[in-house]
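Input: a single structure, listed below in structure tokens.
Every protein chain except one is present and positioned as in the full complex.
Chain nomenclature is as follows: A and B, assigned in order of appearance, with residue numbering initiated at 1 for each chain independently.
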Amino acid sequence: MPKQFTEAEVIERIEDMRRRRPRFTDTQITMSHGSGGKASRQLVEGLIVPLLDNPALACLGDAARVQVEGATLALTTDSFVVHPLAFPGGSIGELAVNGTVNDLAAAGARPISLAAALILEEGLDAEVLRGELEAMAAAAQQAGVPVVTGDTKVVERGKADGLYITTTGVGLVASDVALAPELVQPGDKVLVSGTVGEHGMAIMLARGQVDLDADIRSDTAPLWPLAEALLATCGADLHCMRDATRGGVATVLNEIVLTCQLGAVVIEDKVPLRPEVVGACELLGIDPLYVANEGKLVAFVAPDRADEALEALRAHPTGAAAAIIGEVAEEPAGRVLGRTGFGGHRMIDMLVGDPLPRIC
Amino acid sequence: MAVPLTVVEAGALDARCRDDDGREEVVAVELVGPVGAGDRVLVHAGVALERLTPHVAAGPAPTQSSEAVL
Partner (left out) sequence: MRFVDEYRDPDLARALSAKISTLAEPGRHYKLMEVCGGHTHAIYRFGVHDFLPETVELVHGPGCPVCVIPMGRVDDGMAIAERNPDVILTCFGDMMRVPGSNGSFLDGNARGADIRMVYSPLDALRIARQNPDRQVIFYAIGFETTAPSTALTLVRAKREGITNFSVFCNHVTIIPAIKAILDSPDLRLDAFVGPGHVSTVIGCRPYEFIPRDHGKPLVCAGFEPLDVLQAIEMIMRQLADGRAEVENQYARIVPWDGNRQALATMADVFELRPYFEWRGLGFISHSALKLSQRYADFDTELRYDVPGVRVADPKSCQCGEVLKGVLKPWECKVFGTACTPETPIGTCMVSSEGACAAYYNYGRYAKKRLPLHV
């Protein structure tokens, strides 16, 4: 007869497992490994990081920090493989610039310049390519970050989905900036810079897999102005920032609390959502907290500075819908709880694989 | 997941329906008989399962006494 555990013991056993470094044991790559949830974490922390091991990589932030003769540089890279190439609210070219700029911004780094590598599929319409390069140029100009170098490769028809773009960005971190999950304190307020879930839902609808017609546009936007405003307003009271892309706000919060071993409580009613996104999510049975964004910061701020931080975000058009959505507590360590509008509580776990619509 | 939607434009087989927030989809309405613009239907997996009377669909929040809803 195996030992029968109590509910509390079972929960504790699961937490022990969650705290362990994830292991990569899969025999092949599936789409789940790219979704930003648990499988992605297993791939990154269980395979890639151990093999390329070094202190800067081990931090696993949006961007790595590198010390160069007294200055702190932030370095980041990101590949863009979105299908379709253009979607309501944006396109791959704009995404490729903003995505990398935002990884730098979330690390507290002023973006300096970008490199871009293009992988083109044989047969790609030249006008499509021209359009995406124009979108990159426009986004780079809006963000104030030039694309200063690049590379181009062409692969045979069928070996790529039209156009893939990889961008690499370098930024400068001011000497007084200290941002890390380990700096998050109990009592910190959690801020989000605007309405969530729009990018992922816009893509899902643009793919035409679901026969829905809703006015949902990607939120792709450069975030450095918001990050800069928060840094200027809060100084050392701004403890951590993240760019809530794949896996959405829920995944970002889980990553942070797992690192700092504190708990977070999200007041679900306070999460800014456009009604169209709520409607589409209700219909598809998808939780908007797990849906990707391409222009939303999540920030952890000391409680007595939270209102000022909110003002600073709202003063900027990109942050007009910013809100305080929750706070950090000692318990439950390593976990995110949601207080539902209904008044009950639930766990908000990491995403497993892509958010798939449920049926009943 | 089944959601109530409002018929915007009705055909014999399909109807364009809209939710309270303006999101639209085409719904098969053969199982609920003829519908007209303004009708409310309960939709599951792209198919209307039931017609809701406008009174009921827009109805009040659940009452606190169970007898009142029966």
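Convention: contacts are C-beta pairs under 8 Å (C-beta built on N, C-alpha and C of every residue); 3 or more make two chains touch, one makes a residue touch a chain.
Note that this is a predicted model, so its numbers are computed, not measured.
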Subunit B residues that touch the omitted chain in the full complex: 1-2, 4, 13, 19-21, 28, 30-33, 42, 44-47, 49-50, 52, 56-62, 64, 66, 69-70
Those residues of subunit A which, in the complete complex, touch the missing chain: 2, 4-5, 7-8, 10-11, 13-14, 17, 28-32, 37-39, 42, 209-212, 265, 275, 278-279, 282, 284-285, 332, 335, 337, 339-347, 349, 352-353, 356-360
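Quick note on the criterion: only the chains that are shown with their structure count from here on.
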Computed distance of Cα centres, subunit B from subunit A, in Å: 36
Subunit A - residues contacting subunit B, complex: 211-215, 275-276, 278-280, 282-285, 358-360
Subunit A contact footprint on subunit B (complex, rising order): 1, 3, 19-26, 45-46
